[in-house]
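Removed: one protein chain of the complex. Kept in place: all other protein chains.
Moving on to chain A:
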Amino acid sequence: MEPAAVAQTAIGAANADMSLWGLFLQAHFIVKFVMIGLVIASVWCWAIIVDKTMLYARTRRQMDRFEKVFWSGQSLEELYRSLANRPNTSMAAVFVAAMREWKRSFEGGGRAIGTLNQRIDKVLDVTIQRELERLETRLLVLATVGSAGPFIGLFGTVWGIMSSFQSIAASKNTSLAVVAPGIAEALFATALGLLAAIPAVIFYNKFASEVAKQGARLEGFADEFSAILSRQIDERA
């Protein structure tokens, strides 16, 4: 805030707009910039949070459904045929990738059976990595906002307090009416920073543990499936 503006608001303290919108309008443009940035960060964080919550819930549901079908005694060939033609996620994707490698090896007349086990493991690993990556994307945004948000808000606060002290110096008046608007608007920036950062940190932790859980579940499934396939290979060989 310009010193003159502060002096003006001090004089006209009675009609100074102390609502949130008023605070925003009175702020120095750098503080405004910080506030806008923090609001955008908050919007983005919540978008990610909503998306991820839905994604993880969906993934969990899909895994449950797939496991039920997989262990229902249905033929693997049939299952593969039903899944191969549509885009798959998580466990289904892992299953399809392994089955594809398996089928490819046997289409060639069963000549490449010796190292098939290793190839299948590789394919499983790669697919799991890809799936985890899909689960983890944009979690870093949450982490960044969570750690940097308070600092950004603090920057806005420091800037606002700085300019309000400048206006004290300029108006040579230390009455609270001169200082208060600047302080209030500066603290508003910190409030926004905390508002953005707190949910980001909480949900980042929640999502990180969720990803780890689902990754472990995928790994477990992949190991089991790999064991089944290698038994089949040994029987045929």
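The rule we apply is simple: contacts are C-beta pairs under 8 Å (C-beta built on N, C-alpha and C of every residue); 3 or more make two chains touch, one makes a residue touch a chain; residues count from 1.
One rule holds for everything that comes next: contacts and distances are computed from a predicted model.
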Name the absent chain by its UniProt protein name; which of "Hydrogenase iron-sulfur subunit", "Cytochrome c peroxidase", "Carbohydrate ABC transporter permease" or "Cell envelope biogenesis protein TolA" is it? "Cell envelope biogenesis protein TolA"
Using the touch definition from the top, which of A:33, A:46 or A:106 touches the missing chain? A:46
Option from A:65, A:134, A:213 or A:231 whose C-beta touches the chain left out: A:134
Residues of chain A in contact with the chain not shown: 17-21, 39, 42-52, 54-55, 89, 134
